[in-house]
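The structure under discussion is supplied below as C-alpha cells; questions concerning it will follow.
Heads up, one of the protein chains got dropped from this complex, but the rest are sitting where they should.
Presenting chain A:
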Amino acid sequence: MELPIKLSKESREPIYHQIENQLKALIAGGHLPADAPLPSIRVLSKDLETSVITIRRAYQNLEYQGFIRTSQGKGTFVAEIEESLKQEVKVSAVYQTIEHAVETAFSYDYTLEQIEEIFQEVLMEYKKKGE
C-alpha cells in the first residue's frame, strides 16, 4: 500500500519529522483509520527513498506518542487514538500552515498590516464561495 506522503527536500524540517507529521495528519484526518496496516519499515524506506534508519525513527516516535502500534511478527498498525489528540494534531497543522504563509510573506518584505489584508481577502473569497 502506498501512502500519500510527499517529502520536501528543500524544507529545513528533518526527513523523519516530515514523515512523522504527515502520518499524524493522515491518522488525525481519518484517512488512516484505527487498525489500518502500515507499510513495513523496509517497504516505506523504498517508497520514500530514505534509509530504514530514518523510517524506524519516525515509527518509534509515532509509537511512543500513541499513534501507531507494532505487534511482533504481524506488522505495524494505526492505533486507536483519542478525539482530543486528533484535534490537537489538526489545530497544530492549521497553525503551522498559517505560520508558514506569514513567514513567506515576511521573506518578501510584507508588513503585518499587508499580510492581514491579504488574509482578509482570502477569507472573503471563501465566504463568497460558501454563500
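Note that in this section contacts are C-beta pairs under 8 Å (C-beta built on N, C-alpha and C of every residue); 3 or more make two chains touch, one makes a residue touch a chain; residues count from 1.
The working rule: contacts and distances are computed from a predicted model.
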Absent chain [UniProt protein name; select from "ABC transporter ATP-binding protein", "Multiple sugar transport system permease protein", "Nicotinate dehydrogenase subunit B" or "Dihydroxyacetone kinase-like protein"]: "ABC transporter ATP-binding protein"
Interface with the undisplayed chain - residues on chain A: 9-10, 14-15, 40, 42-43, 45-46, 49-54
